[in-house]
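Let me begin by handing over the structure; questions about it come next.
For this depiction, one protein chain was excluded, whereas all remaining protein chains were kept in their positions.
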Amino acid sequence: MITEESVSWDSLLQDTRARLAAAAPYVQAGKQVAAADAVKLLEAVLRPGDKVNLEGDNQKQADFLAGCLCRVDPAQVHDLHMVQSVLSLDRHLDLFDKGIAKKLDFSFSGPQAGRLAEYVRAGKLEIGAIHTYLELYGRYFIDLTPRVALVAAYSADRNGNLYTGANTEDTPVIVEATKFKQGIVIVQVNEIVDQVPRVDIPADWVDFIIQSPQPFYIEPLFTRDPALITDAQILRAMMVIKGIYAEYGLQRLNHGIGFDTAAIELLLPTYGEELGLKGKICSYFALNPHPTLIPAIESGWVRSVCCFGGEVGMEEYVKARPDVFFIGPDGTMRSNRCLAQTAGHYALDIFIGGTLQIDRYGNSSTATATRIAGFGGAPNMGCDARGRRHATSGWLRCGEEYGLQQEMTGGLPRGKRLVVQLQETFREKMTPGFVEELDAVQLAKNAGLALPPVMIYSDDLTHIVTEEGIAYLHKCADMQERMAAIRAVAGYTDIGLQEDPQETAALRKRGIFKTAEDLGIDPARANRSLLAAKNMRELVHWSKGLYTPPARFHNW
Amino acid sequence: MTVEMMIGRGREAIDMIVDPGSFQENRIGESEFSPELGPGAVVGEAKLAGRDIVVIANDAEAINERFPVVYFGVIGMEEAYKMAKTVYTVMRQDAEKAAGEKRPLLLIVDTPGNAPGKIEEIFGMNKATGAYQLALAEARRCGHAVVAMVIGRAISGAFLCHGLQADHILSLSPEFGTMIHVMPLTSISRITKLDIERLEQLAENNPVFAAGPDFFYRLGGVDEMVTELEDMPSAINRHIQEIEAAKAAGVADCTGPMYHGKLGEQRGGRMHRRPVIERMTAEFAAVAEQYL
Amino acid sequence: MALQELHYTFRATEPQPFPLGWSHSGVVGSGDMEVMFERCMLDGEIRFKVVTPVRGFERVWEQVLGRFVNETNLADVSVEINDNNATPVVVLMRLRQALKEARKEAEG
Partner (left out) sequence: MTDWQALQQKSFYEATARERANGIVDAASFTELAGPRDRMSSPHLPALGEAIEFDDGVVTGVGRVGKHPVFVISQEGRFIGGAVGEVHGAKMVGIFQLAQQAYAQLAAKGADSLAERLPAVVISFETGGVRLHEANAGLLAHAEVMDQIQNARGKFPVIALIGSKIGCFGGMGFVAAATDLIIMSELGRLGLTGPEVIEQEMGREEFNASDKALVYRTTGGKHKYIMRDCNQLVEDSIGAFRTALASALQQPYAEIARCRRIGSEALVDEQLALAELSCEIQPQDARDVWAYFGNADAAAIPEQTTADFLRTVRRRP
C-alpha cells in the first residue's frame, strides 16, 4: 500500500541539494570553484555507483576534470558508471585502474582500444555496451542518464553562461540530459569573461565553473596531410568519383575519416572538374571542417557543410565562409554533434569511408582481437535510414537497382542510401583487408560482449571500392552473388583467390563488378600530380592564409 | 700489464703520454686561449720524446656553464671551434716550416658525442664539427702529422669530428673499456627491430655494424691497437715518424681517411668500396669525352 | 630473417617483345618497389626475380606476376624486383607504369 508520506516525487532533487550543500565550502564568487579545489568538489558531489558523464569525444576533451577525477579518494568515490562518448586519454582508463570507476558505456575508444581490451580481460572494467553516437545520446534520456556531468567550454561568464563555440559537439546533449533529470553539471572553462560571445548553454543549467590551468585539449582528428596520399588512394578516389558520385549524381554526402576520402576531396577541383561534374555532385556535406575540402570549397563546389565538431586551425577559415558553414550571430561556428548526426542519418544520399576488415559476406569492422575500437558516428550514416521518406535522384536510383526490392516491398518504389566502403586489399605489412571471419567475432568472445562490434552490416553495404574495381553489391539478387562480387574486388587476399573468373566475368557483364578500365579510367594517371593540393602549405595557400594548421602539421 | 679504464680521464692521459711537465694548456706558441672558452676541449702544447707537439683532448669533468648540454666530454660549439682554431693556429705558426718540421697534432679521444641542444641547432652545430674536420684535413694535407689516440669513448659524429680525420688512428684495446661505435648494438636492435642475438651472431663475420674497437680495426678505422698504457707514448711517436716518412715520400692518400679505406679492404672489412669506385671510374672513362 | 629471393617463369600466349633494351623504374621506399626490365633471349619466356623481406606470399607473387604477363604478353625479358612490402596493387601498378614509360621512351 502506498501512503502519502512514503511517496517522494523529488528524491533526486533532494539528493542533489544535499550534494550541492556539501560542495558549498569550495564555491567562490557565483558558481566559481578554484582549480585547486576541483578534486574536493568532486569528492563532495560524487557518490559511489553514480553514473558520471565525462565529456570527451574524438576531438575535444574535458581533460582537466578527467585528471581531477583520477585524484579523488577511491575509498570515498568508487564504482562509478562512466557514460561517455569516447575513451581517448590515458586518464580515462586510469579511473578504472584505481577502482574509481567500474562500468563503462561508450561509443569509441580509438587510441585506448588496446588498453581497454586488456582491462576488460583483467576484470578491471565492465563494458555495458558499445554504441554509436546517436544511440548513446538517446540512452542518456532513457536509461543512462548522468547523475553528474563533467564538461568543457571555451568560456563562461560570471553567472555560468557557457560559450562552447565551434567545438560545441556533445555538450548540449550531455548537459540537457543531466540537468533536466536534476543532475549536477560541472564545467571546466578556458577563461572566465564578463560577457560570452554567444550563450551556447544557459547559466541555470550549470552548477559549477572552474577555470582550468590549461585550455582543454582538442585533437586535430580530421587533418590529413596531402603529402601522405598514395597513388593507390588516388586510383580508388578516381573510381569513386566516376563510378559512384557521377554515376548516381550524388549531392549529399558524408566522408569518413582517412586518406582515401581526403584524396577524393582533393580530386574534385582537378579530376572532377575535368569530368564536368561541378554542380552535379558534392554540393552538400555533413562533415567536420576537413582542411582537404578547402580547395573544393574555394573552387565553388560546395554549397553547405554541417559540422559534427570544429577542427583545430580551421576556425578563421570557417568564419570567413558563412555561406558554406553554420555560423552563429556572433560570427563563429557552432557544431552540435547530436543534430549533425541526425542530419547525417536522415538527409544524406551516401556514406563513404574506410574500414579494417570486410568479411566474405560484406560485414565490416575496425575491431581486432586485441583492440576494442568502438564505432563513433559512422554507423549512423553507414546504414540505410529506415525512417527516411524524402526522395532524391541518387537515393531513388540505388533503390531501383536494389536486387531484393521486389522481394521486400513488392516493387513499391523506395530509395536506398549508398553505403560505400573503400578498402585496400592489403594494408601495410601485407595485412589482408578481406577475411573469412571478422576479428570482431573473436573479440566479442574474449571480452564477453553480447554482440560482435560490427561497424557496418552487410545488408546496409551497397558498394565496395578496392584497387581491383567497384562491387555494386546492392544489385545482387542473393547472398551467393554478393559473395562472388566481394571475391571479385578482394584482389589477392585468401578471399580474392577463391574467385571464379567465369563468375566474375558474368558479374562484370551485368555491371555488378566494374574495373577501372570498365569505368574508362587509366590507372597510369593515378598519381599525385592530380591532387589539388599536395601538402599542408598548399592548403594554406588555397585558404588565402585563413587556415592555420596545428604545429605538428606545420611542416615548413 | 696494467688494465685501467681510461674513460673520463682525458687530462690524465695527456700526462701519461707527453714528456713529464711539458703540457702547457691553452698555449700554442705565442697564442693563448681563455680558460673559460670551451672547457670540454683541452688544448695546448707539449713535448713528446723531446719534440714539440700540440695536443687536443676532451675533459669529461668540465661543464660548460653557458651551454647546458655540454658536459662529460661532449663537444659543443665552443669546444669544436676552439679545437678548429687550435689547428689553424698551428698551421699559421708553422706555415713557413718544412714538412718534417711542422708540429704534429695529437688528438686524445674520449667523447660521447656532439652537443644535441636547441641553441646548438639554431646556431648551427653542424658547422662547428665541420669546421674542426676541415681544419684537421687541411693540416694533414699540408704536412702536419695528425695522430688520434682513442682512450675512452669515440662515439659516432664526435669521433668523426675528433679522430677520424687523423693520419693514423690508435686505440687502447678493448680491455680498457674503449668504446668505438655509432650506436650500441642494443639500440641498433631496437631501431632496426632485429633480434639482438641474431645481430651478435652476424657481427662475428661482418664488422660493419657492431660496437667495439676490434670491429673498427677490421674496417681500417683503427690503424693499431695499443695494449699497454705505458706503450702509448712510444706507439704515438712511432706513428708520427711513419706518417712523416710516408708524406715525405709524396704518395697521395698514404694516410688519412682514404688510406683507411684501403686498409679496410686489406683487413677484409670493407670489400665493396673499391669495386664501386672502380666501376664508376671505368664508366666515366667511357663517356668522359662528352663532358671534358 | 634474411631477405628472400623468389623466382618465377612464365610463357606468354602471344609473345610480345619488351620495347627497350632495358629500363628501370621505381624507388624501394616503404610499401614500394623498384623494377628492372632487361631484354634477353629466353626462348619466349619471361623470368622474374623478386627480392623481398616479406615471407609467406609466394603464391600471391605468382598470381600478381602471372596477371601482368597475361595482360601484356611480354616475353624474352628478365624482370628483377626489389621489394619493400609493396602490396599487390602497388606491384601491379608499378609494373604497368614501368612498361608504359618504356613504351613512351621507345616511341619518343
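When the chains are written out, they are named A, B and C in that same order, and each has its own residue count from 1.
Rule of thumb we're sticking to: contacts are C-beta pairs under 8 Å (C-beta built on N, C-alpha and C of every residue); 3 or more make two chains touch, one makes a residue touch a chain.
In this text the structure is predicted, and so the values were computed from the model without any measurement.
Shown chains touched by the hidden one, complex as a whole: A, B, C. When you scan B:F23, B:F72, B:F176 or B:F216 for touch with the missing chain, the hit is B:F216.
Touching the missing chain, out of B:V69, B:A99, B:M225 or B:A246, is residue B:V69.
Summary of contacts with the chain left out: across C:L6, C:V28 or C:L42, the touching residue is C:V28.
If you put the hidden chain back, the residue from B:M77, B:L107 or B:I151 that touches it is B:M77. Hidden from this view is one chain, which touches subunit C at 1-3, 22, 24, 27-30, 32, 34, 36, 38, 51-53, 82-85, 101, 105, 108. Although one chain is hidden here, its contacts on subunit B can still be listed: residues 66-69, 77-78, 81-82, 84-85, 88-89, 92, 114-131, 133-135, 137-138, 141, 156-157, 159-161, 164-165, 181-183, 188, 191-192, 194, 199, 202, 206-210, 215-216, 219-221, 256-258, 260-261, 264, 269-277, 279-281, 283-284, 287-288, 290-292. On the side of subunit A, touch with the chain left out of the figure occurs at residues 227, 528, 534-535, 537, 540, 545, 551-556.
Everything that follows uses one rule, which is that only the chains that are shown with their structure count from here on.
Shown here, the protein chains touch in an arrangement that is not a line, ring, star or fully connected set.
Chains joined by the most contact pairs: A-C. Ranking all chains by how far their C-alpha centres lie from the centre of subunit C, first place goes to B. If you average the Cα atoms of subunit B and of subunit C, the two centres end up 47 Å apart. For the pair subunit A and subunit B, the distance between C-alpha centroids works out to 58 Å. Within the complex, the subunit C residues that touch subunit A are 31, 54, 57, 59-60, 63-64, 85, 87-90, 93, 96-97, 100.
Those residues of subunit A that touch subunit C in the complex are listed here as 230-232, 235, 424-430, 466-468, 491-492, 497, 523-524, 526.
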